[in-house]
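Shown next, in structure tokens, is the structure this report addresses.
All protein chains of the complex are present and in place, except for one that has been dropped.
And now, subunit A:
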Amino acid sequence: MSAITTGATSARTLRWRTPWLFLLPFLVLFVAIYVAPILFAFTQSLFTLQRDGLGLTAPTLAFDPFANYARVFGDAEFQASLGRVLLFGIVQVPIMLGLALLIALLIDSKSARGRGFFRMASFLPFAIPGVVAAVMWSFLYSPVTSPINGFLESAFGFSIPFFSDGLALWSVANVVTWVWTGYNMLIIYSALQTIPAETLEAAKIDGASATRIAWSIKIPMVRPALILTTVFSIIGSAQLFNEPTVLKSISGGAITSTYTPLMAAQSSVAAQNYPYAAAQSVVLAVLVGVASFVFFKLTSRGEQ
């Protein structure tokens, strides 16, 4: 009797334990790589570096929980970088996703030939690492080597100042658009493939034109994919780092070392002011976290 009970209990314990054993390696690493650094950075952000007047001894840390955060919110460069990525997101994300949607609809349309080729061609830039794409575009932009300007000058007698104050941000945006449009296009295209053929057939029998079907049936039905790609593109804008970092060296000063929030935090690391870099990272993580949460809520409400 008692043996049976023990057997049953241990079987139940085993069942209860199994999924956690499967999850264990992931959870341990997750805590070490995601949770611990954030807690560590948060703790570090509560201290400030105290240097003595002559800078002869190593700086010491003093507990001063608000000093770094006060400095972050008063840091004009950091705020400018936040404003810059906000502007970037507002302009670049709709252009990129509009382009992705247009290409997805065209490839999906009956008039298209060579679907596989066009899909592949627009996805190919995604195979190129972001920084390598930026290195490549830096040659296409560079005042010295640009084949684009070489062509424009010989054919039309003008050139594009890719790194003028007004254009630099959009030169960066072009690299991002070039890399990510095909990726977003494929997500939208995959969603288009799930629209039942009967729905489209019915609309056609009712006499709807291809444009009308695209506008009134296809686009509303891929709305979840559009929301998803929008959310991730906006979050992607907030973490802008690779492209401006690479283009900085040939931008003639138009792109500074604090051009985006992440670059600003990185330059604090380079200046060895770790507590301040930690505070900047925490602020940035919180901003992105809040934005994600809000979008996630909006998305799931839209779905009900």
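By our rule, a residue touches a chain if its C-beta (ideal position, glycine included) is under 8 Å from a C-beta of that chain, and two chains touch if they have at least 3 such contacts; residues count from 1.
We adopt the following convention: contacts and distances are computed from a predicted model.
Chemist: Looking at what's absent rather than what's present, what does UniProt name the missing chain, "Multicomponent Na+:H+ antiporter subunit B", "Aspartyl/glutamyl-tRNA(Asn/Gln) amidotransferase subunit B", "Carbohydrate ABC transporter permease" or "Phosphate transport system ATP-binding protein"?
Modeler: "Carbohydrate ABC transporter permease"
Chemist: Looking beyond the chains shown, say which of A:135, A:160 or A:217 touches the absent one.
Modeler: Once the missing chain is taken into account, the touching residue is A:135.
Chemist: Quick one: say which of A:70, A:87 or A:124 touches the chain that got left out.
Modeler: Residue touching the absent chain, from the options given: A:124.
Chemist: Where the complex has a chain not shown, which of A:46, A:103, A:169 or A:254 is the residue touching it?
Modeler: If we include the chain that is not displayed, A:103 is the one touching it.
Chemist: Which of A:46, A:96, A:169 or A:277 touches the chain that is not shown?
Modeler: Of the candidates A:46, A:96, A:169 or A:277, A:277 is in touch with the missing chain.
Chemist: At which residues does subunit A meet the chain that is not included here?
Modeler: So the residues of subunit A touching the unseen chain are 14, 16, 18-23, 25-27, 29-30, 32-34, 36-38, 40-41, 44, 99, 102-103, 106-107, 109-113, 115, 118, 120-133, 135-140, 144-145, 147-148, 150-151, 178, 181-183, 186-187, 190-191, 193-197, 210, 224-225, 227-228, 231-232, 235-236, 239, 241-242, 245-246, 248-249, 262, 265-266, 269, 274, 277-278, 280-281, 284-285, 288-289, 292, 296, 299-300, 303.
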